[in-house]
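First comes the structure, then the notes that go with it.
Only a single protein chain was left out; the remaining protein chains are all shown in position.
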Amino acid sequence: MDTVSKEKSIPKYINPYFGGVLLGLLLLVTFYITGRGLGASGAVKSAVVSTVEKIAPVHAEESTYYSKFISTDHSPMFNWLVFESIGVFIGGLLSGVLFGRVKKLRVEHSPKITSKTRIIAAGLGGILFGFGSQLGRGCSSGAALSGTAAFSFGGLLVMVVLFGSGYVFAYFFRKLWI
Amino acid sequence: MDLINTTIMGPLIPLGQIASGWDFVIALLIGIAFGFILEASGFSSSRNITGVFYGYNFVVLRVFLTAVVVAMIGLLYFNYMGWIDLNLIYVVPTYINSMVIGSVLMGLGFILGGFCPGTSYTGIAIGKIDAMVFTGGLFLGIFLFSELFPALESFYYGDSLGSATIEDVFGISNEKFSFIFVIIAIIVFYVTWLIEKRVRKTVNPYKFE
Partner (left out) sequence: MNRNYILLMIVIVVLAGGLLFLPQKANYIQQDPEKLMWDIAQPTRYITTDEVAKMIIEKDPLYQLVDVRADYDYDMFSLPGAYNIPLDSLLTEQSDIILDVEDINTILYSDDDLKADQAWVITRRMGYKNIYVMKGGLNCWIRTIIQPKEPKETAPITEFELYKFRQGASIYFTGTEISLDAGEKKTLNVTRRKKETVAEGGC
């Protein structure tokens, strides 16, 4: 019984080095066309800004942070990163369909913890990451990946500290994963 | 002495070479390619991603470092051939205090959540609830930051080095840095290959989803 299900569930992934080459070429093309690299957290930021603007427009305009991203001609969602992130979703969907990974809604977790634990951890992780990404001027795709490829010191800094601190914290939270 | 004959000089959009309606179409297409590559490499699974911290799956390092190396070398060759003007490429500005703390928080969030924003979008696409929760958390986290911004403002802008490039800070030319980076990447790949062989023997091969 166990061996059958094991064979069924070995998913097909592309060779990571190949994936890296593809990603690097994509990054290069993105630089060539747009002058900026890839990014991801920016789209969520735009979502936050437009939500706040809809719900509490006065507060948004008064705030020093939101007002920077609000413009009168168009919604803050009308920006490059938002469209790119929508594309990321679609691309993920395409690949998932191609490789047969789009299945029923599920929570992925180590067998040593419960789904509930995983959900709570994911939520907390997201909050921390979101907060940190603003301080860090980008996330792993925007600052670390694209920043370092463009020879920015800030990008390199984020990359080193992000992964470095990840390794430090990994020890304390190993129950979550292994 | 010959002046390099340029074909089309990049970066295209900042130099006005593309009609304005196309920006967002291009963004979408680039995003689709990005998402596809991420998901196909296995980044839609949080357990794959965190494997890099525990030694059982190094896909993150492999994809990440390879991508940076390819992009760096590509940029330098493009720049040499006159196809792109490296000076016009966006450099992530440096704010030491803010970025260091931010990166530490992101590292913790990475370990807890097992995702980063880009990969969480692909996770949502294949139906992972934990990815959806993570993205929701991102929303809250950014919201929290925006609300607290007035209190954090001076910290946010502190210790700025402006648009410092690696050359500015370390004095190494871009070419030398990319070469050093390649060597480091190769060493990392070799070491992680060894580690993975040993760890996989002791850790039960886990079921992916």
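Note that the chains take the letters A and B in the order they are written out, and that residue 1 is the start of every chain.
The rule is short, and it goes like this: contacts are C-beta pairs under 8 Å (C-beta built on N, C-alpha and C of every residue); 3 or more make two chains touch, one makes a residue touch a chain.
Quick caveat, the model's predicted, so the values are computed rather than measured.
Student: The chain left out touches which of the shown chains?
Tutor: Those shown chains that the absent chain touches are B.
Student: Touching the left-out chain: which of B:147, B:175 or B:196?
Tutor: Once the missing chain is taken into account, the touching residue is B:175.
Student: Touching the left-out chain: which of B:38, B:60 or B:76?
Tutor: Residue touching the absent chain, from the options given: B:76.
Student: Name every residue on subunit B in touch with the hidden partner chain.
Tutor: Residues touching the hidden chain, for subunit B, are 1, 3-4, 6, 9, 69, 73, 76-77, 80, 82, 175-176, 178-179, 182-183, 186, 193.
What we mean here is this: only the chains that are shown with their structure count from here on.
Student: With chain centres taken as the means of their Cα atoms, state the distance from subunit A to subunit B in Å.
Tutor: Roughly 9 Å, centre to centre.
Student: What residues on subunit A touch subunit B, complex-wise?
Tutor: 5-6, 9-11, 13-14, 16-17, 19-38, 40-41, 43-45, 47-49, 52, 63-66, 78, 80-81, 83-96, 98-99, 101-111, 118-119, 121-158, 161-170, 173-174, 176-178
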